[in-house]
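Every protein chain except one is present and positioned as in the full complex.
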Amino acid sequence: MNAKEIIASRVAKELSDGDLVNLGIGLPTLVANYVPSNIDVFFQSENGLIGLGPTPDDDEIDKNLTNAGAQYVTLKQGGMYFDSVTSFGIIRGNHVNITVLGALEVDAEGSLASWIIPGKLVPGMGGAMDLVVGAKKVIIATTHTNKGKPKIKKRCTLPLTAYKEVDMIVTELAVMEVRDDGLHLLERHPNATIETIIEQTDAPLIINHVKLMEV
Amino acid sequence: MNAKEIIASRVAKELSDGDLVNLGIGLPTLVANYVPSNIDVFFQSENGLIGLGPTPDDDEIDKNLTNAGAQYVTLKQGGMYFDSVTSFGIIRGNHVNITVLGALEVDAEGSLASWIIPGKLVPGMGGAMDLVVGAKKVIIATTHTNKGKPKIKKRCTLPLTAYKEVDMIVTELAVMEVRDDGLHLLERHPNATIETIIEQTDAPLIINHVKLMEV
Amino acid sequence: MNKRIDKQAFIDKLKDGQTVMVGGFMAVGTPEILIDWMVEANVQDLTLICNDAGFGDKGIGKLIKNNQVKKLIASHIGLNPYAGQRMSEGTLSVELVPQGTLAERIRAFGAGLGGLLTPTGMHTLVEEGKQVINVEDKPYLLETALGADLALIEAKTSDHYGNLIYDKTARNFNPVMATAAHEVIALTHNLVKTLDPECIVTPHVFVDALVMEVHDER
Partner (left out) sequence: MNKRIDKQAFIDKLKDGQTVMVGGFMAVGTPEILIDWMVEANVQDLTLICNDAGFGDKGIGKLIKNNQVKKLIASHIGLNPYAGQRMSEGTLSVELVPQGTLAERIRAFGAGLGGLLTPTGMHTLVEEGKQVINVEDKPYLLETALGADLALIEAKTSDHYGNLIYDKTARNFNPVMATAAHEVIALTHNLVKTLDPECIVTPHVFVDALVMEVHDER
């Protein structure tokens, strides 16, 4: 398993039967590959559907059936279509159980920076700000560092996507939870020592019982 | 024609082809009986439909198809159902061409009082406040007086339903229009003299060319 | 993901003092059997949110008649004589809300909005105690979100997931209430394997429990 696969498979263990889940584009979409077979989860795509099914074969492609990343998708049984207002009503209104998103930076208070890279064109926040504010549980799925530089900070330095909304951070090294008293290290990857994790994290970690990540 | 029939038939002449019209309960509902046969008008019922059709025969009654007055109705071709949010989005959002409502008092500024009778139980405003604020054209269909007392005032004395929203007042005696400079007497019933109308109106009337009401 | 519950499971969800939204417009689209079970359970001190007070013996009117309601938030109460009676006895308080504002306030809660700005009610008694906010020189009332512990709604048909469609004007407040309560219980008259995904009005994610009533006895 590479870093992304480790992250995606660990995030998938957070899902429960009946959950409505929204996966951001990029790494988070991989989570769908690791849903435990004994649970039934519904994925939302914010462009207007609940019930993402498997990727279509070439001859099954419908140009009017895409996900929020403009990829062709299918609809599984029990799914349905709706407009953007309804879609974001579901998102903002706390009806999404879990959203999984990437990060440029995420901090010990649960704030997230994910939409502005200094010096680069800002493509826009899309639906990310609504998702982070609205979902019941916000999981950040990200590599622990970017070119060796920590992405997990005491305080974000980049412009925020949302303030104090993140609940959990899953990297290839560790699982962390944002609580009122700070960032708790809950799990470490079998190959990562606590020292390595501390070293590669730019935020104070509260450490009690650290379990091994199951991936 | 009695007073109510005179009022309803005159109001009906304000309707144009393609209009969306919302009629209040009571006198205003009579307007539907006088729609000119050469135009196609859609009536909305704020409980959730556009396209009120004729009253059903007893054996055609559907208990889940009623108007906002809880009367059994039918749906005509081109009509559709929607929920209360959509219904009032249509109303508040200026998509209703004409609403016709009754009044306890209506004044020279276009303010309307129609929901509180002093000393009596207040049944509630229902959808009236939204209709008066949201419709493109608000027509008050009312008898000119109540037990001999003028209903058309310089200023309403009863609690308002809406402030400065009424466009036109149609009674069995006259047609009046609310303009920036005051209340204009536009038409009189052939049996009513201008003097009678002035006498029975508790608001100053601006009078230029007064036409005869066609009923 | 079986959402079907029976009468006892429904009654177990009821508690004194709850805030309960009930769908329906003059009792059309009100889940009558659920109201009957509430009367039977005789839960007390309820706050009800409903378009109107129903009739004396129909819709939520039955709960008012049976003295179970402490407060009613509605746009109209005129068709239920018990509502006025309980008000003058001092056992029922009523908050009157313009119908469109009621719909928007419930929608705001369901959509995670804190509130909305409406021109409805400006310069009327409805304005009392509310903030007036000007946008481009036009004044609007700030109306806040309105949610509930429980929403009781009536659908025509549900699939096994809890996706719902409604019947004609029995739709009214049901879909929006389905978005705005901590627990949403739908009475359905039909249960089917699948519904057309283009025509589903209430996505199953809003629906927590289904009560099945095959024979509509109203």
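Think of it as A, B and C in the order they're written, each chain with its own count starting at 1.
FYI, a residue touches a chain if its C-beta (ideal position, glycine included) is under 8 Å from a C-beta of that chain, and two chains touch if they have at least 3 such contacts.
Quantities reported herein were computed from a predicted structural model and do not represent experimental measurements.
Student: Pick out which of A:Glu60, A:Asp83, A:Glu199 or A:Glu214 touches the chain that's been left out of the picture.
Tutor: A:Asp83
Student: Among B:Leu52, B:Ile90 or B:Cys156, which residue is in contact with the omitted chain in the full complex?
Tutor: B:Ile90
Student: Please identify which residue in B:Pro56, B:Gly79, B:Pro150 or B:Gly182 touches the non-displayed chain.
Tutor: In the complete complex, the chain left out is touched by residue B:Gly79.
Student: Touching residues of chain C against the unshown chain: what are they?
Tutor: Residues of chain C in contact with the hidden chain: 104, 108, 111-119, 131, 133, 135-136, 138, 140, 142, 144-145, 165-166, 168, 196, 198-199.
Student: Identify the residues of chain B touching the omitted chain, counting contacts across the whole complex.
Tutor: Missing-chain contacts on chain B: residues 17-18, 20, 40, 42, 50-51, 75, 77-82, 86, 88-95, 133-134.
Student: If you put the missing chain back, which residues of chain A would it touch?
Tutor: 45-49, 62-68, 70, 75, 81-85, 87-88, 91-92, 111, 116, 121-130, 133-134, 159-164
As a working rule, only the chains that are shown with their structure count from here on.
Student: Looking at the contacts, which chains touch chain A and chain C alike?
Tutor: Chains touching both chain A and chain C: none.
Student: Could you give the separation in Å between the centres of chain B and chain C, each centre being the mean of its C-alpha atoms?
Tutor: 29
Student: With centres defined as the mean C-alpha position, give me the chain A-chain B separation in Å.
Tutor: It comes to 54 Å between the two C-alpha centres.
Student: For chain B, which residues are shared contacts with two or more other chains?
Tutor: none
Student: Mark out which residues of chain C touch at least two other chains, giving numbers and ranges.
Tutor: 107
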